[in-house]
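Missing here is one protein chain; the remaining ones are kept as they sit in the complex.
Right, chain A next:
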């Protein structure tokens, strides 16, 4: 299957998060900037001034356009802002993961995957 051949190339993680989360994850060494001609970062810093369209655009780019990203990390409070996109995203690759942020504690009720888990177990 061709999709499996593609998955071999997915070797980066991408982040959409607030400044602290992104800084921490970059410190861990996940940051990657593609070579100059069309230089693309694999992270997006979102603050209160960032508008939703930008987040959606980055989400779109990380999940569908770029083929080298295996996991997309997104802060839960940012995922809430584009909740419709996150909930309708069902593809296996790249994996979408909602992570807690410093200011917003993690709420399992909102997580799209955990909600599916709960629905399957009829809770």
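Convention: a contact is a pair of C-beta atoms (placed from the backbone, for glycine too) under 8 Å apart; a residue touches a chain by one contact, two chains touch by 3 or more; residues count from 1.
Going forward, contacts and distances are computed from a predicted model.
K.L.:
Assign the chain not included in the display its UniProt protein name, restricting the answer to "Peroxin-7", "COP9 signalosome complex subunit 12", "Trafficking protein particle complex subunit" or "V-type proton ATPase subunit D".
P.N.:
Listed in its UniProt record, the absent chain's protein name reads "V-type proton ATPase subunit D".
K.L.:
Where the complex has a chain not shown, which of A:32, A:61 or A:85 is the residue touching it?
P.N.:
A:32
K.L.:
Provide the residue numbers of chain A that touch the chain removed from this figure.
P.N.:
Touch with the absent chain occurs at residues 4, 7-8, 10-13, 19-33, 41-43, 45, 70-71, 73, 90-93, 95-97, 99-102, 105-106, 108, 111, 113-114, 116-117, 120-121.
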